[in-house]
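Shown next, in structure tokens, is the structure this report addresses.
Of the protein chains in this complex, one is absent; all others appear in place.
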Amino acid sequence: MSKHKKSDSQKKTQPVKGLINVGPAETFHQLSLVLTAARVLPSDLVKAHFKHAEDELGSKLTALLDRFATLTGNGRDPVEVIREEILTDANLGPAAKTVLLLWYIGGIRNAAGDWAVQSADHYYRGLVWDAIGAHPPTLSNGYYGHWKYPAER
Amino acid sequence: MPASNGKISAKDTFDVVIIGAGVAGALVACVLAQKSLRVLLLEAGETGGNREDLVLRYAAATFKGLGVAYAASDPSKIPGPEQPADPKDIKQARDLYYDQQGTEKYLSTYERRVGGSTWHWLGHTPRNLPNDFRLKTEYNVGVDWPLGYADLEPWYCKAETELGVAGDDAEWQGVHGAFRSAPFPMPKIWPSWSDLQFSRALKATPIDGLILEVLSTPSARNSQAYDGRPPCAGNASCVPICPIGAKYDASVHVKKAVANNAELRERSVVSKLEVDSDQTIHLVRYRKWDGTPGSAWGRIVVLAANAIESPKLLLLSKGDAVPNGVANSSDQVGRNLMDHLQKAVLATSSKPVFPFRGPPSTSGIEVFRDGRFRERRGAFRMSVGNDGWSRAGSPFTDVANLVENQGLFGQELRERLFHDVSRQVRVSCSVEVLPNPDNRVQLSPLLDASGVPRPQIHFATDDYTRSGFGPALDVMSAILRAIDAVPTSIDRNPLNYTGAGHIMGTCRMGFDRTLSVVDADCRAHDHRNLYIVGSSTFPTCGTANPTITIAALALRAANNILATLPQFPMPAGSAK
Partner (left out) sequence: MNSDAAITRSTLLKLLTEACELEHGLACSYLYAAMTLRQQPDGKKLPADQLLLVRQWASQLYFVASQEMLHLAQAWNLLTALGGTPYYLRPNFPQNTKYYPLHMRLALEPFGERSLDRFVGYETPANLLKEHSFAAELIKPRSADATNSFRTVGELYDLIEEGIAKLANAIVGEPSAQVGTDLVDFPDIVRVVDLDSARKAIHLITHQGEGNETDRADCHFGIFVKLRGDLLEQQKRNPEFSPAHPTILNPAVDTSEGYGAPHATRIENNHTRRVASLFDGLYSLMLRMLGYTFSPCGSSELRQMLGQSAIMLMATVLKPLGETLTSLPATDKPDGPTAGPPFGLTRHVTLPVDAASARTLVTERLQELTTMASEIASDPAAPDSMARIETTMLRVRDMVEALAIRAAGT
């Protein structure tokens, strides 16, 4: 029986170019692309999550974006930058993780331990649902009976 | 001749006044309205927003508890165990409302709104088994019901047609002796991929010498277009809300009742049932949210306010004629409070099963719901979940853990997340509770935000129920081994359980008026024009989700009401 062949289609992350000269919003966009490994992130959501992250993290976000822009501006592989320079940093690491979870869940964890999303829209567009081969509760992409078959993944 | 109608206007005079617009009240209202009777449906809660608004509220909510979609427009007017007077208290709502005085907390809650708790029920409709109605005769525990499965069976069929139940005739004919005289209205809800893996594995692996059959669970969930509602699309959000109405909720019958000229008065909190000198109850007093008092007069009054609010109202209505509360010469009102107590085991399967798709549960194992062992310990129903480890906060907890604790991101995060979550399984058991007079609802000296005494609850489990958990957990462990799944943990402490949301027993039915509140027709022994419908009338609770039994009893009671009405004519001189 033939083994499942790993596909060749895993896309390599493109190196991020010239981040020194772009604003924090675009840096946030580029950082988000690398953190999530998404090919494309919708621009309205990038804007909204940037604002939410700014409100929550303040100067910690600025520091994160500056470091990311600086290190990747030299042509270093952004994945390596994140893994070795950012996640390992006591301040930048948590900030990056907050941003990543914001993309996945659509919200930021509050003091009570709950995930505060800013709108139904953000909840629905969290990346977690697609990543687990499902869909957000109340927004099925399916038809009657689809749960009988393996997930489209 | 009724004496108390003199001051009531025609617009407040009805053939039947029904208190509570949940599934029981709505069904009775619908049946009677279709016979062109003048029906009033009084509901303490409100209709509150269209379905899309409720869904969006849920999606935007930070704490996704049972009641978040249903927050009232003015919570202080309608406090309840899911809705605190102050929205920021939502996590503590239950114990801000229940005055918990028992050694164990009573865990199940309900919604106070038009349509009641069926808005957020799972939708499962297995029937009670024949022996569930005769525990005392068969096993010498608990009590017998004053009617049997065969008496209720035709009404089960009618209830299934009214609600729209999907099920498999071949699978369910004769399970534990429960014969079916009519086919299910709709073919079964398709089992999930996960169910099929369980089924296959269990067919090949006997457990304690038994081949466990996985049966699709009968559900009030459309498997095809039915009654103008669409088929299930697998939104996976039945609890707490179906965004498309494929899952039945009682707003269906409220609408039908109103379409047949029943009058719905919402935001009307009933405060007292007035007892006449001849022990009839015609006058119902209520207060609107804005404080305006109101009253309604019915030839017959039906109390359908759920198993906490119904006894509460009966006790609140005590007076000189009824010093122990309305319908309470037996002293059973509020007593015998029951629930189904549940334990879940979460596990990791060796192969992906793709949870978070389809209804939270589509199949179960029914074989342990009856047997000789019930002489010594409680029976249990087992269900298989399609909702992964959502009870532990998945998938949010999983992605948070992988990111925060393991530092994963990018493609690796996606792959690990899918790998882990796609293998999440859950099996659950639901154990029966025997009636115990000390498990009860009384009036607390503490008042709720609207100035009404809170329900004071005493509840404790006994050995009968606690010794049901052990065997259930053993079976669940064996099932998980059979499908090559590894449990995360198994909590054997019988005091650590969750409530099923099945509130039952507090106005139980029986032959003997000294030991019960209503008779087999749900008619109060003490007041012959008062009916009580809902799960408060259950003398024992078996292991089945109660709603279809509630519905069957309600339809049967409505039929009885039609026969009884002539005994209680309209007052002389009252306009029709």
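The chains carry the letters A and B, assigned in the order they are written, with residues numbered from 1 in each.
Convention: contacts are C-beta pairs under 8 Å (C-beta built on N, C-alpha and C of every residue); 3 or more make two chains touch, one makes a residue touch a chain.
Quick caveat: nothing in here was measured; it's all calculated off a predicted structure.
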Out of B:Leu56, B:Val143 or B:Ala379, only one touches the absent chain, namely B:Leu56
Among B:Thr47, B:Ser76 or B:Gln224, single out the residue that touches the unshown chain. B:Gln224
Just to verify: which one of B:Leu147, B:Ile244 or B:Ala449 makes contact with the chain not shown? B:Ile244
Could you pull out which residues of chain A are in touch with the chain that's been left out? 1-2, 4-5, 7-11, 38-39, 42, 44, 119-121, 124-125, 138-146, 148-153
Residues belonging to chain B that touch the chain removed from view: 52-53, 55-56, 59, 187-188, 190, 223-228, 230-231, 233, 243-244
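Here is the rule we go by: only the chains that are shown with their structure count from here on.
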Taking each chain's centre as the mean of its CA atoms, chain A sits from chain B at a distance in Å of 41
State the interface residues of chain B toward chain A in the complex, per the touch definition above. 55-56, 58-60, 62-63, 91, 190-193, 196, 223-224, 231-237, 241, 243, 352, 354-359, 362, 386, 395-396, 399-400, 403-404, 407, 409-411, 413-414, 417-418, 421-422
Help me check something: in the complex, which residues belonging to chain A touch chain B? 10, 13, 34-37, 79, 82-83, 87, 93, 96-97, 100-101, 104-105, 107, 109-110, 112, 114-120, 123-124, 128-129, 131-140, 142-151, 153
